[in-house]
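Pasting a structure below so you can have a look.
For this view, one protein chain was removed and the others were kept in their places.
Order of writing sets the labels: A, B and C. Residues in every chain begin at 1.
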Amino acid sequence: MNFASDNAGGVHPRVMAALAAANEGQVPSYGTDRITRAAQDRVREVFEAPDASVHFVMSGTAANALSLSLLAPGWGKIYCHSDAHIQTSETGSPEFFTGGAKLLLVPGDDGRITPAALSRALAANGRDSVHAGANMALSLTNATEWGTVYDPAEVATLSAIAREMGLSVHMDGARFANALAALQVSPADLTWRAGVDILSLGATKNGCMGVEAVVIFDPEKAEEFEFRRKRGGQLASKHRYLSAQILAWLEGGLWLDLAGRANATAAELAVGLAAFPGVSIDQKVQTNAVFATLPRALHDKARAAGAQYHLWPHDQAEDGDEPVSIRLVAGWDADPADVRAFLSALA
Amino acid sequence: MNFASDNAGGVHPRVMAALAAANEGQVPSYGTDRITRAAQDRVREVFEAPDASVHFVMSGTAANALSLSLLAPGWGKIYCHSDAHIQTSETGSPEFFTGGAKLLLVPGDDGRITPAALSRALAANGRDSVHAGANMALSLTNATEWGTVYDPAEVATLSAIAREMGLSVHMDGARFANALAALQVSPADLTWRAGVDILSLGATKNGCMGVEAVVIFDPEKAEEFEFRRKRGGQLASKHRYLSAQILAWLEGGLWLDLAGRANATAAELAVGLAAFPGVSIDQKVQTNAVFATLPRALHDKARAAGAQYHLWPHDQAEDGDEPVSIRLVAGWDADPADVRAFLSALA
Amino acid sequence: MNFASDNAGGVHPRVMAALAAANEGQVPSYGTDRITRAAQDRVREVFEAPDASVHFVMSGTAANALSLSLLAPGWGKIYCHSDAHIQTSETGSPEFFTGGAKLLLVPGDDGRITPAALSRALAANGRDSVHAGANMALSLTNATEWGTVYDPAEVATLSAIAREMGLSVHMDGARFANALAALQVSPADLTWRAGVDILSLGATKNGCMGVEAVVIFDPEKAEEFEFRRKRGGQLASKHRYLSAQILAWLEGGLWLDLAGRANATAAELAVGLAAFPGVSIDQKVQTNAVFATLPRALHDKARAAGAQYHLWPHDQAEDGDEPVSIRLVAGWDADPADVRAFLSALA
Partner (left out) sequence: MNFASDNAGGVHPRVMAALAAANEGQVPSYGTDRITRAAQDRVREVFEAPDASVHFVMSGTAANALSLSLLAPGWGKIYCHSDAHIQTSETGSPEFFTGGAKLLLVPGDDGRITPAALSRALAANGRDSVHAGANMALSLTNATEWGTVYDPAEVATLSAIAREMGLSVHMDGARFANALAALQVSPADLTWRAGVDILSLGATKNGCMGVEAVVIFDPEKAEEFEFRRKRGGQLASKHRYLSAQILAWLEGGLWLDLAGRANATAAELAVGLAAFPGVSIDQKVQTNAVFATLPRALHDKARAAGAQYHLWPHDQAEDGDEPVSIRLVAGWDADPADVRAFLSALA
């Protein structure tokens, strides 16, 4: 009954098998091998983006920070949601990799930036100026930190506002597959066709072992990325083992199947929870996270039964009388039995 | 009729005279000269801080950024007001000099942080964590960007909250003399006795040519500062010319006289403005800035008469019909005739 | 016949098996799992260093750069060999992670720094000074970039010279196991007992998939490392898969067996090569690399037979008449048949 994080999950058997298959003989290192080329081609194909430049890195933090460093110099301003992972959960990694860029926070319900809020933030921060820095990038998380999504039209609207002010657009797609699965749209529609310049494509949470792709739709920045990746400590020497994961994960739409499975589990959890008196579901459940508020007694029962999840926000007391707000995240490998056990425990 | 900025003002004759007097013969460079030692001693005396470490730099931006870099590493969190100069007007200099620290914004009326708002911000951002970074510093601007002040008791209260959470306290004193003159308290009472660890002491705006002091009340950080200053390009070779300014500026309380004069001019402007129908004074006028809203017709008259000041916020239209919000800043050398001329022009 | 790099090799079956075994169920992420604790304990045990702080990262570049960032601030000076990997092959990663530290190069035969050369370099660069920076660290590569080693007494002598001048000591152990296997000494004797403060312990080249350990013998720096690792993009979310590799690799001395095997292959290559007229072996072959000069005709035969290796230095012509200098590296998984085939091809 571990609903703490999709990072708690394992690696899908087909990805494990691909790693084993890749472990044959000696091949060129640092990304010059055949498996890597195949994986890059496969990403381009899936995104219908034959000119895109595709790079694999070893963590989501690095994927985001390196991507942003292509878009914003140290005097740049990056707009993102107040709850964006790059702001709250990466310990200044974007600032480090960009050389000091400033994240300007846009508030919004459901973890989402609205066009109005983005316009307000841009207006408030004004033109580029030597005193205030230069507007450089918008970063959207999709699916968001609150499990909600932007659809292609919404992304396109926000991108257009950003572009109008001279900003490029980054998408933090740590859970991009979950968004795709929820929206039933194509990868191209949710990214470059909607104005996204660079995508951090998360694979680790969704069935891989440790690999993320950076997809640069404007290939002009590709060479700079290579230098930045190496000096950022993100150029894997035995590169084939990153690439093999990606290949297997995309093969036959596995990535979408796994994301869909996680989304479905979250939906099941939400429906089950909502049936208990006093429980509120606090966010639309669009992907694989459920944010809910429970009467304390239910929370105590869940904990007693061994359920793992985070209090959300973190600064609530484990003990007490008041209702508790929690986050449940469903991994691709959530056991249906666990879901039943969890809901039974509350009964 | 230049009320655009106190940076528009000149250098006080006694400071100019001190520069001329310092221009005698050959003396050791890089701050090892007698004038520098005398100026450092004088600052320590004025602050009743015999152990403080005193350093001179060439810009307020550098004074703030170098000071903060002693208090927060790249993974540190610095709390400051949403309108703090370090956030809005230094183009990422704190991020650059700290190696990526994150500024967390605390909202508040009048440019001031309240104890409640600080506590809320600290609670919301939570404990140090490898994912979210480490709480490191509180930065207070005094006088604030809106011309208001914190008195010693207020500084002490905020410092105590900060210290409780493990934060050090920086004061951006670009207009510290104006705050002192307004509050009629001692430099020590408004800084180290109230819990301030490092002060950026602004002199340039207030009658000097180009020098700011960094006063480090805990001298343990002094050596690191020296390295940081040099590699930051802020170690003046002909150091005596920085130090001579500071000596003359402190001599006989000149700094407080000049600040008091600027404050008085602002008060006069505010009183004069408030007498016009339709004018509102939007902030308490405690130091040398006036924030006011004027009927458009008055603004047009002022402009026609050649008055210089900034629209505040900047994104208002110069032309139109609606009322205009403006900022007037009085320098130490504001000409009383200019004040009269300005007010007459509106009549 | 791939002797280009030990990064070309695969993953040892026992390491693959450990990854498969670790792929069971849901476990806490970000290094708080049981496998990680077991792997850290195992490293401490192997190094007889119960207080050491042990951290896993995803690349050798990151292991080095993060380690150095604990020892040297941006104004620090790091002494290393002119051919050190941190100088020649990491694209400024140490400079990036330290915030600008300067690498001072010490020349020396065989990729090794001698005590006399180190003393000369330290004397030439002099004391700490605000103009020249602060002496901070010595970085030794062991085994070196030229396949040679420092024995414990040599490390201790260099460390003592460094410490005398206030420097800490880092060891780049990308091929540390090869050095141990060659020297037949204990890990403790070659590191902390010889004055090493931090070790980058390479596992990837030597039978793992992608993991390096940073072993900090003075645990005071451990917390800072955690922050630096996260913001450096090196905190693996599904941490168990890094740790499982290390556990299997150390188990039963596998790491030393694999390194010994690679060393033996290199020795065999060297002996075989030396038998050809006109061939010179240009460096003592102490670990798994052979540097040799071949008559052009031999090189042409090798290439014709499909042998892969690097010209060393790189700026030699592939075509021509002059002798060719080359580097051969033996991986843990070099096929004895390949060695025989290579030598036969030259005959």
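One rule holds for everything that comes next: contacts are C-beta pairs under 8 Å (C-beta built on N, C-alpha and C of every residue); 3 or more make two chains touch, one makes a residue touch a chain.
Quick caveat: nothing in here was measured; it's all calculated off a predicted structure.
**Q** Considering the entire complex, write down the shown chains that touch the omitted one.
**A** Its contacts among the visible chains are A, B, C.
**Q** Per the definition of touch given earlier, which of C:Asn2, C:Thr36, C:Ser59 or C:Thr91 contacts the omitted chain?
**A** The single option touching the absent chain is C:Thr91.
**Q** Quick one: say which of B:Ser53, B:Ser93 or B:Ser159 touches the chain that got left out.
**A** Checking the options B:Ser53, B:Ser93 or B:Ser159, the one contacting the hidden chain is B:Ser93.
**Q** Given that one chain is not shown, which residue among A:Gly9, A:Gly74, A:Gly111 or A:Gly147 touches it?
**A** Of these options, the touching residue for the absent chain is A:Gly74.
**Q** Based on the whole complex, identify which of A:Lys230, A:His299 or A:Arg327 touches the chain you can't see.
**A** A:Lys230
**Q** So that we can see where the missing chain sits, which residues of chain A does it touch?
**A** 30, 73-75, 99-100, 130-131, 133-134, 224, 226-231, 235
**Q** In terms of residues, what is the contact footprint of the unshown chain on chain C?
**A** Its contact residues with the unshown chain are 74-76, 87-92, 95-96, 99-103, 105, 123-124, 126, 130-133, 313-315.
**Q** Footprint of the hidden chain on chain B, which residues?
**A** 2, 4-5, 7-11, 16, 19-20, 23-30, 57-62, 65-66, 90-93, 96-97, 204-205, 209-210, 227, 230-238, 241-242, 331, 333
One rule holds in what follows: only the chains that are shown with their structure count from here on.
**Q** Quick one: compare the interface residues of chain A with those of chain C and tell me same or different, with half as the dividing line.
**A** same
**Q** Quick check on this structure: which chain has its C-alpha centroid closest to the centroid of all protein C-alpha atoms?
**A** A
**Q** Can you tell me which chain pair comes out on top for contact count?
**A** By contact count, the leading interface is A-C.
**Q** Averaging over Cα atoms per chain, report the distance between chain B and chain C in Å.
**A** Averaging C-alpha atoms per chain gives centres 50 Å apart.
**Q** Could you grab the centroid distance between chain A and chain B? Build each centroid from C-alpha atoms only and quote it in angstrom.
**A** A distance of 41 Å separates the two centres.
**Q** Could you grab the centroid distance between chain A and chain C? Build each centroid from C-alpha atoms only and quote it in angstrom.
**A** Taking the mean C-alpha position of each chain, the two centres sit 34 Å apart.
**Q** Would you pick out the residues of chain A that each touch at least 2 other chains?
**A** Those would be 90-92, 96.
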